[in-house]
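The full complex has more chains than appear here; those shown keep their coordinates.
Chain naming follows the written order as A and B, and within any one chain the residues start at number 1.
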Amino acid sequence: METLEAEVRVVRIDGQPWQDWPEDLYIPPDALEVALERFEGPLDLLLYLIRKQNLDILDIPVAHITHQYMRYVDAMQGLRFELAADYLVMAAVLGEIKSRCLLPRPSRDTQEEEDPRAELVRRLQEYERFKKAAEVLDQLPLEGRELLVPMLALPEVSERSKIWPEVGLNDLLQALAILLKRAELFESHQVSREGLTLRERMSEILEQIHHADFLPFIRLFRLEEGKIGIVVSFMAVLELVKEGILELVQADFQAPIFVRNRIMAGDEADAIG
Amino acid sequence: MQSGDDALAMQIQALLLCSGRAMTVAQLQELCGSEHTVDADTISGALQRLEVLLEQGVMALVEVASGYRLQIRAPWVAVVQRLQDDKPQRFSRALMETLALIAYRQPITRGEIEEIRGVAVSTQIIRTLQEREWIRVAGYREVPGRPALLVTTRQFLDAFGLKRISELPPLAELTDLLGTGVQVASE
């Protein structure tokens, strides 16, 4: 019984017991990353402190914490600032509660005035409910984990090709447009025509070598494309060599250079899985 | 050798085995009836028969939100799990708390989730849940900003082997926080 209780009190971080949890809401800056991982926000931390450390939220040295918070928020320089802000708000809430508790109240109003802590307690209770619900949900059997649905391959159909949904270019472009808007991931320099040409050329070379495995270097260039075409092809070959897909081989000094596909055909299928 | 009921039950078994997902009575009706249609009662009867046929085997017939499906019975789950190369996936607490709020409080806005959890909900979490098709936007609240109203989907119920939302374990009662550390009546 006692060991169980002790076990509950030990917070483990990366397998190491962590016993120096603060007795107030202040988290030292160097422990912040850990706290952000371990606690789902200030309500969670506060619940932990109340449940496990018997924290009395009235006893928190609010001025002290606030001062410390301001210092480390400054120090963070925007690093996961939005999360730190949540903790800061909580410190402010606690400060407000404490100040209201300390203020003398006219005696005839006591009946009507709500305990300043009531709102916070209500929020904590509400949060705790869903925290528990999440734990329960996490324990439910889940498809792919505990619920396994058997599936047999469909019998092979003799040359009756599979029926696929119809897709147009517009569908593809819309998908990309949505993605672009969502992530705004492509910077302008990546949008340039050059990049596409280079990548296109890389693909073309891969296509050529896919069928041959081994090609004379010179065959990868088309003179009719002029200087720029040759430069692009050359860059594409270099890029592919850099990515370890192609290899340049030369039997002898001044012998013709060959390009070799470093990837044996055949192990494609199970490569992605 | 087999009665007509058994034949239909076995047809259904074959269909469920190859579809790898739940199927409704209506879907089974359509797939089983070739020349003449099979009525829903006949399908239901065959499903009951299938349940009996499978009794001693490794599979069970179960009903979830999107219909009936086959599942490996518990004693054999552990063996099959060895097939999975990586460890069984666990979701982050943040994701599970967000999911729990949507499941129990739907329809709910992201702002409301944030208010209860006391922290911002990452876009990543919402996106993961949408990608899994466990949640979807059911509409927009008619307030400034028109926040999206999030609800859970049938796929969510399927994933947890449930027929309907009311089958979720009941929410815990509100617990007393005042007795433990917060003394309200201190004066």
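Keep in mind that, in the parts below, a residue touches a chain if its C-beta (ideal position, glycine included) is under 8 Å from a C-beta of that chain, and two chains touch if they have at least 3 such contacts.
Note that the structure is predicted; figures quoted are calculated from it, not measured.
Colleague: Counting the whole structure file, what are the per-label copy numbers?
Modeller: A x1, B x2
As a convention for this text, only the chains that are shown with their structure count from here on.
Colleague: Can you give the whole-Å distance between the Cα centres of subunit A and subunit B?
Modeller: Centres of subunit A and subunit B (C-alpha means) sit 25 Å apart.
Colleague: Along subunit A, where are the residues that touch subunit B in the complex?
Modeller: 40-44, 49-51, 54-58, 82-83, 86, 90, 115, 117-118, 121, 123-138, 140-154
Colleague: Show me the residue ranges of subunit B that touch subunit A in the complex, using the header's touch definition.
Modeller: 17-21, 59, 69-72, 77, 80-81, 88-91, 93-94, 96-97, 99-101, 103-104, 116-120, 158-161, 168-169, 171-172, 174-175, 177-178, 180-184, 186
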